[in-house]
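Working notes for the structure below.
The complex appears here without one of its protein chains, the remainder shown in place.
Then we have subunit A:
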Amino acid sequence: MSGMAEKDASRWVYQQPWPARKMTAPPPTMAASPLPPPDPQFVLRGTQSAVHALHFFGGARGQERPLLLSGSLSGLVHIWSLQTRRAVATLDGHGGQCVTWLQTLPQGHQLLSQGRDLKLRLWDLAEGRNAVVDSVPLESLGFCRSSVLARGQERWMLAVPGRGSEEVQILEMPSKTSVCTLKPEADAKPGMPMCLELWQADSSPRPLLLAGYEDGSVALWDVSERKVCSRVACHTEPVMGFDFDSQKARGVSGSAEKALAVWSLDEQQALQVCGTHELTNPGIADVKIRPDRKILATAGWDHRVRVFHWRTMKPLAVLSFHSATVHCVAFATDGLLAAGSGDQRISIWSLYPICRDASTPLLGHAEGGEVGAHALA
């Protein structure tokens, strides 16, 4: 299985050198009038402040529709029912400071929320409860979102921005034991980490961390060895968000500049940039690949959400609904797209419905627990 994945990736890298794909003429049938720009399926209003974090929760088992969690500038976390399109609960745990990151854990109904009050809260949402069960103090005031690697039932790994401005701290949860601190070499000077992603290849037990830095580079850390495996400069501006497709070993990142970068990871665990994609307006706040790896969405500072074909990076749609910066996007396992914006609204879109194909395993964004059960070493 893992061999397949790597082979697949290498085939893509070498045989389809994106972006050198402007050679073929358009098929004449495409001259027909394109579909009109889509409209949101519905809009959630009522956060009463800018939305900075979104996360779908549940719904993977297919019966009930997922819940949507949103974190706002005013420090509240709203739990929205997509059935009734109303907020079913509001969590207030960050003292009025912006909530920047939300993530649920596979075991039980536990929610992690990161706030600018330098607290990472663990909530228990089971059976209608909404109580803080644990709290992790943070030491970085940046906007860097944390990341979780939760494969085991008991213990899970958490990456948070560390005390030093360039550091990333790895904690073992729920004991809150600091595993290590990942600090770049002295001469690297990548600036602050801007976004993190912990992941683990299916073939190896070693957890890896991808981190986007202030200088526009993306680095791959081997957590166990505490060293940078590879680092590549993708942007000239800080990396604002990225997403990584571990099956294809390929990722996409957005920054404050006017381009998206696509990079891949080869078998020697070396990152390389495959290409960049020019945008109309600068500034990408968030990038997410849909769990079925067909499309990806970007949250733009230009108030628009852009949708691309993930394999070819062909632009598919520009969703212009919001009237302020879009801060975050999120995909549900059923393909629903949510975008949260500074105009205090959350728009829900349904584009390119997922065909239920059992052969393509889903990415683990929405539901980390889907991936499998490996105990941390």
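Heads up, the rule we're going with is that a residue touches a chain if its C-beta (ideal position, glycine included) is under 8 Å from a C-beta of that chain, and two chains touch if they have at least 3 such contacts; residues count from 1.
What we mean here is this: contacts and distances are computed from a predicted model.
Candidate names were "Telomere length regulation protein TEL2 homolog", "AP complex subunit sigma", "Cytoplasmic tRNA 2-thiolation protein 1" or "WD repeat-containing protein 41", and the UniProt protein name of the unshown chain is "Telomere length regulation protein TEL2 homolog". Across A:K248, A:R304, A:H327 or A:R345, the single residue that touches the chain missing here is A:R304.
Checked against the hidden chain, the listed residues A:P38, A:G191 or A:G275 yield one contact partner: A:P38.
Of the listed residues A:A50, A:A297 or A:L316, the one in contact with the hidden chain in the full complex is A:L316.
Although one chain is not drawn, its touching partners on subunit A can still be listed: residues 16, 21-28, 30-31, 33-38, 280-281, 294-295, 302-304, 309, 311-312, 314-318, 320, 352.
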